[in-house]
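Below is one structure, written out as structure tokens; the observations come after it.
Just one protein chain is left out here, and the rest sit where they should.
Naming follows writing order (A, B and C), and every chain is counted from residue 1.
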Amino acid sequence: MDNGKISGHQLMILTMLFTMGSSILVVPSGLAGTVQQDAWLPVVVGIVVTLALSWFYLYIGSLYPDRTLVEIIEKLFGRWVGAPITLLFIVVAFCVGSGSCLYYLGDFMTTQIMPETPIQYFHLLYILLLIQGTRLGLETLARSAEILFPFFLLLVIAFIIFVSPQIETDRLQPMLEAEFKPILQSTLSYVSFSGFPLIFMLMLTPACTDRGKRLQKKFLLGNLIGGLLILITTILCVLVLGVDATSRSMYPNYALARKINLFNFINRIEVIMAIIWFVSLFFKIVVYFYAGVLAMAQLLRIENYRVLTFPFGMMLYVLSLMVYPDSSFMRHWDSTIWVPLIATFGLVFPLLFVAVAIGKKFLTR
Amino acid sequence: MKRTFLLVLTMLLVVLMITGCWNRRELNELSIVGAIGIDKEPGADQYMFSVQVINQGVISSKGGGEGIGQASVTTFEMETSSMFEGMRRLTTVSPRKLYLAHMRMLILSEEVAKEGVGPILDLFSRDHEYRPDFYVIVTKDTKAGDVLKQFTQIEKVPANKLFSSLEMSEKHWAPTVAVRLDEVEASLVSLGKQPVLTGVMVRGDERAGESEKALQRLEPPAYVVYTGIGVFRGDKLVGWLNEEESKGYNYIADNVKSTVGPLACPQKGEVILEMIRSSSNVQAKFQNGKPQIQIKIKAEGNVGEVLCDVDLQDPKTIEKLERNGEQRIKQIIQRAVDKAQHQYRSDIFGFGEVIHREDAKYWKKIQGEWDEVFPHVPVVVDVDLQIRRTGTKVNSYLTEMRKAREKAKEQK
Amino acid sequence: MAAFTVLAAALAVAWIEVPSLRKRKRRKELWVFAFFLCVATGLNVLKALDVEIPNLFQPINAVYKPVSDLIEGMLK
Partner (left out) sequence: MRFRKSKEPQKHKHATDHRSQHEHEQVPVTQTQVTPGLQDRIEETAKLLGGSTDLGIRTFRLGPAGELLIGVLFLDGLVDQARVQDVQETLSLQAEKEGFAKQALKEQAVIEWAQNAITVGDVKRATDLQAAAQSLVSGETVILFDGCQELLSVTTSAPEHRAVSEPVTQTVIRGPQEAFTETLRVNTSLVRRKIKDPNLWMETKQIGKVTKTDVAIMYINGLVKESVLQELHARMDRIQIDGILESGYIEELIREQRYAVFPTVNNTERPDVVAAALLEGRVAVFIDGTPFVLLMPTVFIQFFQAAEDYYHLSDFGVLRLLRLTSFFLALLAPSLYIAITTFHQEMLPTSLLISLAAQREGIPFPAFAEALMMEITFELLREAGIRMPRAVGTAISIVGALVLGQAAVQAGLVSPAMVIIVSITAINSFVFPNYAISIATRVLRFPLMLLAATFGIFGIIVGMLALLFHLTSIRSFGVPYLTPFSPFVWGDQKDALVRWPREVRVGQKGGKAE
């Protein structure tokens, strides 16, 4: 593979962006809908669960270091049993993952910013960018993420500072009113956005120059930062917008950004703040896309995944327009079908991998 | 690499060429809307949708020139059954598409408010073009359209006048409350809080105020003023608080930034106090399972104007004035609470939410019948007023006058 | 019209990829590329011609609906 190497720091940033990705746009709304002012609680629990999951995924990765998820599957199940499993993973990463995230972007743009522009042109433009990025390789992507990171943080911090004058602490009270089941449900929903998809990061981790504990540290740290940013924005949404407005907003974060008004001077800058979501969403899509394309290349045993980028990009165009017929379907699907679907790939299959790996070890002994 | 480069470039160009520009609006194709007014005749099933459009050329033409003779704003009216339809139907009148992101005020007429604002507000939060930073107000004894049509002095755009006047009066005078759309929505949804909106009315000769000749007169024939707060129950306007009660409301809602109020002197006459700071703390206490609302106000003020003979050098006087002031604020608040509890039976103060925060379990039980419970919840008000300074002078000349006279008498 | 645009795009993509692959004699990659390009072009043409393409989410729905209902039942 001529994808180059990425440093631990870069992996951390990619993990962070991947964790935040689409979640930061959608999660607060759903959470406020189910557990009202306690929306922060599932995020906290979710972060812990996600960290545990990441540790677990890295453990799978460490079974065969230097191997990507696809190669691990092949090692464990052999070529013929492994292939269908890999195919399923590709379908989820490529069709469902990047397709749906791309739709989020289009939906966000067409509801909030430019409603008269047909959604497909946003997709097309982003896909071109996606293809450029993927063709230039993981190293380029990771380094770009590294460069963007300070700007990104700066924007996020500015965002937090700018909305904080409008905080009304009352809005978080009464605390811990929510019951157990809704909390569990919303934790699950959080993990399904930010936790389970991390399994696809296993396609990237072998390219990292760090190994073992260092890799683990960076990966978990990236995860944690991403999670914390989601936590902060969720809390801010509730504190500033209130539960009701948060849950009724399609994109509460954007509604939050619209509230920014500092000294009657720094205001109306939500479009600038939207850069946060453009960037994190882009990296989420590109990781999915890269994982899908690379997995396909490894499955078919071709040396250079780049030949696949254009055809896959074209397919993604159709898929992204097809996956969700409308935005209410999107919301419904995400809260119902998506959860068990991604849980299968983020939990059931990994458990199976570990079981098989242990079994194999046992047998060979 | 070369091929990719070329291809991406050409594709980009092709995409951009064929896409055209759907969302593009040139600046000179915009009609910037300053304010929207909504009226309804009693019993009619159509709304009257009025917009105030800013006449850009006139506003920004420096030193007159071509702008002379044109009004700085134009008002269009359209009958409609829904807001969105009205907005779009207005294109049959307006030469350009209305641009709403810079809207400052949404004015609802009293009739509309009495019938319920529910069917009106949704568009303004759903459409992406509206921003959440405009204020919602209700007219009193006049039509929203007429408010929009009044020429305003000094500030060329009436919508801006309304906007800044509301902000200023909230900051320095207190009996108005600047409510944004999302706050209205939040209290519409909330079980434990009812919405309020500031009232606006036209004083003077409305018709004369609609003529641009009004601008040329030293004394405007009519002007737009804010008066009191309109109380809602659900989405319907049920009544008004007068100026003092409105102030009381704002004390509870922690909206008082600065205000001015008279307080009785130890003897006769008044001292006018400038309130410089006030913070309120509303809590619910439970006694025998029954909720009780405790309102604690901490206020600081300066003596602003002395209209009586009082010795301000005496710390005891200040103390006395403080007690009087506390009494007065308490009275104002009590009156506001009384009116809300007994006359309008509408929990505009959000006591329900306070109880919810304090005891969520109890709230779950009663939230359904909160409207019936609310009038009977006892409210305890506790005011702590501190008078800090007395302005740039010590004693009033009134006091000195008396002292001088007394001295003269003694010398006699 | 839209369909032709798709075909033109596909041709352009082939123009980028194929010569270098042929020069480097990557037969396998060439085949894989051709296959996926055909699939992608096919999909795009169908989309351009407004043919109903079975949504991938339907089968996923079919599989996961019971599971999802189960979870929902448990959490309600």
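Here are a few things to note about the model shown:
Here is the rule we go by: contacts are C-beta pairs under 8 Å (C-beta built on N, C-alpha and C of every residue); 3 or more make two chains touch, one makes a residue touch a chain.
Keep in mind the model is a prediction, meaning the values are calculated, not measured.
Though it is not drawn, the left-out chain touches A, B in the full complex. Within the complete assembly, A:G137 is the residue of A:G137, A:G195 or A:G346 that touches the hidden chain. The residue from A:S7, A:T111 or A:S327 that touches the chain not shown here is A:S7. Considering the complete assembly, subunit B touches the hidden chain via residues 1-2, 5, 9, 12-13, 16, 19-21, 23-28, 30, 32, 54, 56-57, 59-61, 99, 101-102, 104, 129, 131, 160. Against the chain not displayed here, subunit A makes contact via residues 7, 9, 109, 113-114, 117, 121-122, 125-126, 128-129, 132-133, 136-137, 140-141, 143-144, 146-148, 268-269, 271-272, 274-275, 278-279, 282.
Assume only the chains that are shown with their structure count from here on.
Contact count check for A-B and A-C (C-beta pairs in contact): higher for A-C.
Note on chain placement: the centre of subunit B and the centre of subunit C lie 56 Å apart, centres being C-alpha means. Centre-to-centre separation between subunit A and subunit B, using Cα means, comes to 43 Å. Centre to centre, using the average C-alpha position, subunit A and subunit C are separated by 22 Å. Shared contact sites, meaning residues of subunit C that touch two or more other chains, fall at 9, 13, 16.
Within the complex, the subunit A residues that touch subunit C are 91, 95-96, 181-182, 184-185, 188, 300-304, 307-308, 310-315, 317-319, 321-325, 333, 336-337, 339-341. On the side of subunit B, the complex with subunit A involves touching residues 4, 8, 11-12, 15, 19, 22-23, 128, 131-133, 182, 185-186, 189-190, 353, 356-360. Those residues of subunit C whose C-beta lies close enough to touch subunit A in the complex are 6, 9-10, 13, 16-17, 21, 26, 28-29, 32-33, 36-37, 39-41, 43-44, 46-47, 53, 55-57, 60-61, 64-65, 67-68, 71-72, 74-76.
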